[in-house]
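Heads up, one of the protein chains got dropped from this complex, but the rest are sitting where they should.
Moving on to chain A:
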Amino acid sequence: FLGAGGGNDIQWCFSQVKGAVDDDVAEADIISTVEFNHSGELLATGDKGGRVVIFQQEQENKTQSHSRGEYNVYSTFQSHEPEFDYLKSLEIEEKINKIRWLPQKNAAQFLLSTNDKTIKLWKISERDKRPEGYNLKEEDGRYRDPTTVTTLRVPVFRPMDLMVEASPRRIFANAHTYHINSISINSDYETYLSADDLRINLWHLEITDRSFNIVDIKPANMEELTEVITAAEFHPNSCNTFVYSSSKGTIRLCDMRASALCDRHSKLFEEPEDPSNRSFFSEIISSISDVKFSHSGRYMMTRDYLSVKIWDLNMENRPVETYQVHEYLRSKLCSLYENDCIFDKFECCWNGSDRQVIFNGTVSFFLLPLCSIVMTGSYNNFFRMFDRNTKRDITLEASRENNKPRTVLKPRKVCASGKRKKDEISVDSLDFNKKILHTAWHPKENIIAVATTNNLYIFQDKMN
């Protein structure tokens, strides 16, 4: 098993599963994004039907110290509707591509959700009391007959059943010609970027009618187009720095102070191709599907079709670590190309701020975020974790068959070739329709959310 901060192995157990049990998957229920908020108390999912569902973690039950709080539905709302662009006679899909939470500033929670064309800022607020005892109105709102009002009283707030309301506060529209693939909130918490296939725009959260175009890779002649933007993210600490990845497997780091239009990168990260692995599909599998900075901002992680790579921002010519997610697929690339699976966009994530407590001899202690584990999905509802310290990895499965709480998940193994051992699964038996594209790790605890096609699984580590 894995080792993680403090020398404890993480033993993953099933905790919950959300979503329909049927094998028939309704198109609208396909989960398209998963994201914890900054405290981890809330977990948001977006789906192909344009809905956002937010789960809230129960407060820890003191009597049940062996498990952390469960996640229950907190709010559900329709974020985006299908639209029709009359000029181009195109339907704009309502599918939610990304959700990003803002850090909490007051009682309400805010998140950004986006489909292919429009980004929306949603406010989620609670109401758990209401005023009662109006002088001029009845409880149901009807006005009282004035002649019956003989006394005067001050209305008081009385508790009511909790109501969670979601309301759109800003709509950022009409700035993207191509399909939005990423949004990322700046560390200044005032601006954010949105990226489509060819352009990246910078927005201010308060201003919806203007955005700045900071990257534009569209060639004058579209016939010369050979590369598109696949993901973009702001640096976690440096508010003028961001990166964007491309379909050619490169990552560019840009500094907004250098010029208004960041067409010239400050750094270009690219690994030279391994000639022994060259194939017709080399370029396609090098396309980066996700990029994530580590919490410190010193490293970033990229996901391409077969691997996860960790880059040191100080070294551009190759990654510092590479982890093979499902190398056994390399010999199946033609079939995967034929059925389009080769274009699947897997995401990746770091473990949360693994807080390590260090005493420096006096009373004070330090909390260090350690991005020591990376997680990403694969096929057959498998997902993988790699421990950067121990160099060990594990394959687990998200399946309703494993749904006994507090039972440790059994590791899985794929047999690439040769004799298949007991409990191994051969490559040809893998179900390529069951793909895990979206995973998320709680920012503070060892709780993970893993999305299969239409179900959301929550796993936690077994607390001793």
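Miscellaneous remarks
Definition applied: contacts are C-beta pairs under 8 Å (C-beta built on N, C-alpha and C of every residue); 3 or more make two chains touch, one makes a residue touch a chain; residues count from 1.
Definition applied: contacts and distances are computed from a predicted model.
One chain of this complex is left out of the view, and of "cAMP regulated phosphoprotein 19", "SRTD2 protein", "NADH dehydrogenase [ubiquinone] iron-sulfur protein 3" or "tRNA (carboxymethyluridine(34)-5-O)-methyltransferase", the protein name its UniProt record gives is "SRTD2 protein". Remark: the omitted chain is touched by one listed residue; of A:F157, A:Y189 or A:F343 this is A:F343. The chain not shown here is touched by just one of A:N72, A:N135 or A:N174, and that residue is A:N174.
Interface with the hidden chain, as seen from chain A, comprises residues 24, 83-92, 173-179, 197-198, 201, 209-213, 216, 218, 222-223, 225-228, 230, 247, 260-261, 280-281, 283-284, 287, 331-335, 337-339, 343.
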